[in-house]
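Here's a structure for you.
On to chain A.
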Amino acid sequence: MARITLDNLGHAYMPNPQAPADWALQQLDFEFADGGAYALLGPSGCGKTTLLNIISGLLVPSRGRVLFDGEDMTTRDPAARNIAQVFQFPVIYDTMTVRQNLAFPLRNRGVPAAEIDARVREIAEMTDLTEMLDQRASGLTADGKQKISLGRGLVRDDVNVIMFDEPLTVIDPHLKWQLRSKLKELHRRIDRTMIYVTHDQIEALTFADRVVLMKDGGVVQIGTPVELFERPAHTFVGHFIGSPGMNLLPCIMAGDKAMIGDTAVSAANAAAVKPGGSLEIGIRPEFVSFADKGLPVRVTRVMNAGRYRIVETVTGSGETVKLLASNEDAVPSDATHLSFDPAFTRIYRNGWLAGEGRDA
Partner candidate 1 sequence: MRTRWLIPTVYIIFLMLPIYWLLNMSFKTTNEILGGLTLWPQTFTLENYITIFSDPTWYMGYVNSLIYVSLNTVISVAVALPAAYAFSRYRFLGDKHVFFWLLTNRMAPAAVFALPFFQLYSAVGLFDTHLAVALAHTLFNIPLAVWILEGFMSGVPKELDETAYIDGHSFWSFFIRIFMPTIAAGIGVAMFFCFMFSWVELLLAKTLTSVEAKPIAATMTRTASTSGYELGLLAAAGVLTIVPGAFVIYFVRNYIAKGFALGRV
Partner candidate 2 sequence: MRKTVNQKAWFFILPVLVLVAFNAILPLMTVVNYSVQETFGNNEFFWAGLIWFEQVISSPRFHDSLIRQLIFTFSILAIEIPLGVIIALAMPRKGMWVSVCLVLMALPLLIPWNVVGAMWNIFALPDIGLMGYTLNAIGFDFNFTRQIEDAWFTLLLMDVWHWTSLVVLLAYAGLVSIPDAYYQAARIDGASSWAIFRYIQLPKMKRVLTIAVLLRFMDSFNIYTEPFVLTGGGPGNSTTLLSIDLVKIALGQFDLGPAAAMSLIYFLIILLLSWVFYTLMMRNEE
């Protein structure tokens, strides 16, 4: 069990990084609290696996330090860090039985046989592997193999952190749910720090207490799933999280109101907007509704999404605005107006949420 501190961390795969694009991982300072459930979320190539490998010790960072409970681990061997990792593709020892697989990390550390046996039984029970203990591991299905990987991590009681690198990639869709809730349940039961890397927002938002959203090697926002949804720090977050993503409309400031064309819109952070820069209004489809007056638009498309409908509209200047309508509501067939909930309407300057210090 440990608190993990990333101190001024950065990594480049090339020897002499100059431009920011040379860094696979931009400067990063962060602390994973003991026992937390974290998700590293971001598109492919954003640096999340690099970060994971630095924490697990498979990679030594170009600069900065990794601390476990204040102890410097930056150059320690993975085995010395007492961590566990579940990989994207199931890694199991083919020639061993499930039992031998689970016992492997303990045997390597010279734990007495009786203790190994007890521990393996306990973990097998936790991961629903008890009935397969004496089968050959290579004969199991993909989700069974991932459970073995997970079990090999859990079997050591001194594990500091368990890391997951897109562990559900090869799992059948109907089993993903099961395995995901299993992870959640295990986290509550054993109270270990867990870090879950994924590019799937649903996996991240349902698993984690705190989500670290990354892009181009840098951290864009760290927050609870609700914060990421309601208060995106960057237009990228608004776009990446939510389905459909946040609407973005170019605007200009007129006093304390934002102007989209001729329509004045009030925004939660309007007072904090500094002059200059390129400005956009960000509003999630969930907080847009039809109104008698407001932003004039034409309805162009209505898509049924099951429990609700997604309505696509177009403003006079050709910008698309999406909104959600319940199945009962009437949707105007052509020209209409939209109103935005001011509490969730935010202005972004140069991509960043205005007034938070990063919008320079």
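Selection rule, in plain terms: all candidates are chains of the complex that A comes from, given by their letters.
In this section, a residue touches a chain if its C-beta (ideal position, glycine included) is under 8 Å from a C-beta of that chain, and two chains touch if they have at least 3 such contacts; residues count from 1.
Just so we're clear, the structure is a prediction, and the values are computed from it rather than from any experiment.
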{"item": "Single touching candidate for chain A, where 1 or 2 all sit in one complex", "value": "2"}
{"item": "Residues of chain A that touch candidate 2 when the two form their complex", "value": "53, 56-58, 77-79, 83-85, 87-89, 91, 93-96, 104-105, 108-109, 149, 152"}
